[in-house]
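Before we start, here is the structure in question, set down as structure tokens.
A single protein chain has been removed from this complex, and every other one stays in its place.
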Amino acid sequence: MGLSSVLAHRWRGFCLALGVAALGVAALLTPLPARAQSCTAPAFATRADLSTTGSPIAVAAVDVDRDGSLDLRATTQTAVMSLRRGNGTGGFLRRGDDPRGGLHVLLRGRGLQSGRPAGHRGGERRWTVESSSTEPLRRPPVVASAPMSPRPAKGIRGLRGIVWVNPRVRKGSWPLWERVRGGWPGRENQAYSANASKATSASAPRSRPPRTSWAWAPRTAWCTLCGSPSPRDPLPSWTSGRPGKPFRMVVGRGLAMPERVDPKESTKPDGAPGSPPGRERYEKPAVAWEEVLETRPGLMQGCAKLPGQTGPCESATAS
Amino acid sequence: MTDAGTAPGWLRLKGRALALAQPLSANLELTYRCNWRCVFCYNPRHHDLRGLRGPEWIAVLDDLRALGTLAVALTGGEALTHPDFLAIARAARERSFALRIFTNGSLVTEAMADALAALDPIGVEMSLHGASAETHDRTTGRPGSFDALLHGLERLQRRGLPLLLKTPLTWINEQELDAIIELAARLNVPHKLDATLTPRDDGDRSPLEYRASPEGVERMYGRLAERGRLPFTERAAGAVNCGLGRITVAIDPEGNVYPCLQWKRTSLGNVRQTPLRDLWRSSPERAEAARVALAANEALMGMGEALARFPFCPALAFQRTGDPLRPDETHTLQAETVQRIRDP
Partner (left out) sequence: MSYRYAPRLAWQLIDGEAVVVDLDRSRTLGLNRVASLIWSFLPERDEATIAAEMARRFDVSLETATSDVSEFLRSLRAQGLVVEA
């Protein structure tokens, strides 16, 4: 299994991002449930894959270099963030890497067009927002990280997948967000709101979608690009910009790329998300394969089978 | 580790797990405590002043579930000495993990055997250090340990649990090699031999003084060859040497997380400070370990047929040579021995 296949995951959210890019920055930065008042229908370019420097965790479409074109920035499991500068016509310029990675969340929103990385690093106790330059990096930056103030409540420690930032947050002021919605592993489909201006209270949502609602996108999925889920709809959805017409993206595992991007739209008269657009191809449920279970004694025994048993050496439960 | 291919089956899914860095297998060292004192033990101490309690281990299990772990092994020290062992084991089964238990067998009373049977483990692995009480007890430092092991084994066997006996070959027991093999066969329990000893986790190399002689190692591989069980690894360019940093994770009694049980050079962090799932996903150390697994495959492929075809552990290499890509003389000798036996 080569390095490229192991460490460089493909970025299937590209087509969604392109569609979003076509809507313009304003729609992107509008809080959800957002309803752009007038907008052309999104047009999607040919779906393509983009690689990142490591397994992606969070991705945001932001105008990093403030040239009016949306860029894509992704945090990864490495210490490097990946950056793809948009060319404004649905394509991308050269890929850049930002060594300020290691954080989980990308903030975006009005006043935060930089797509600043935020979150906490493994082993640390504080939330950090990088306050360095928003310019594309051509050399290692001088990074100043500062703890958030007031410090988020313990209840949202480990929070990831911030899906939007309330534009009522004053530009350049702290706290950086007033309202955050997301989840963290084990409670991926629960939305929590944190009001940092009240000195760190976090409250659980009234409705709690069942865990298994994530099963189609596997259990550990979390949002990359997403919007406000309806209490009745546990899947993340994205408002296209047309009033009351969300389309949905189902994300894959946090350690892999999104498994599906659904550009189709659906609507209900009341504007709430309707039935899922673009359903997946169906196959009759069945057992796909079956193998004999055997315990393999261990690596140093080589391809050793237990006496009297046959079958492949690589059993499901081998250590 | 070769390409898993695309045909439906376990190997393909394992390949996906490798690509996704999904830790399918977790080794939980529940405790440093042990009622034996094996002369070559890798544990640096035998107390748990800062050990994780049951609820903490269960929280770890929750995180492992979320990370996609399928199989959990409970080990130690002696796992059964942890006061919350059964609660942890039950929690593992309640979370649909496949459960392995590593134990010296001496604490398996009738009641414990009943409890273990109720857990439905996929394997209970015990250590056999000699064919006689004298040899076994000399290794464990505990008179009566041989008899206690056999009694525990019998209780488990009577209940139909899947068992495995493991014998580390040392200069103490190498003269009883054939008798040990015969004993395992007589007991009708699958048996594993291994000539690998490791330094203690704190770096103390004194366990290595108990290594078997080259002649003993050769005899061991001869016996394995007779049974068609010579170790063999097939390597392909671009493949990984092992699941290090990708599909294995280990946690020591104090909550330090490692990308595998042997890779103790750097931890990913401690679960008391950061949830395991965060440590695994965001750890540059894990990514580095994964790169080592990749680099090790490439390195071994370039070291000649004997080494290329012999299973290699970068963690052990690092402990012995300071370089995870460089096997030490002992490893090289074993690889050449196996090659000589395989292709006389």
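Order as written gives the chain letters A and B; numbering starts at 1 within each chain.
As a working rule, a residue touches a chain if its C-beta (ideal position, glycine included) is under 8 Å from a C-beta of that chain, and two chains touch if they have at least 3 such contacts.
Everything quoted here is computed from the prediction, not taken from an experiment.
The chain not shown here makes contact, within the complete complex, with A, B.
Screening B:Cys41, B:Val108 or B:Ile122 against the full complex identifies B:Ile122 as the residue touching the chain left out. Contact residues of chain B toward the unshown chain are 8-10, 13-14, 16-17, 20, 22, 24, 68-71, 96-99, 120, 122. One chain of the complex is left out; on chain A, the residues touching it are 210-212, 215-219, 252-253, 256, 259, 275-276, 279-294, 315-317.
Throughout what follows, only the chains that are shown with their structure count from here on.
With centres set at the average Cα position, the gap from chain A to chain B is 36 Å.
Those residues of chain A lying in contact with chain B across their complex are 1-3, 5-7, 54-55, 57, 77-79, 102, 104, 120-125, 158, 185-186, 219-220, 253-256, 288-289, 291, 293, 295, 297-304, 306-307, 312, 314-319. Listed in rising order, the residues of chain B touching chain A in the complex are 1, 3-4, 8-11, 14-15, 18-22, 25, 27, 62-63, 66-68, 70-71, 73, 98, 100, 122-123, 162, 164, 166, 190, 192-196, 224, 229-233, 238-240, 242, 246, 248, 268-270, 273-275, 277-279, 281-284, 286-287, 290-291, 294, 311, 313.
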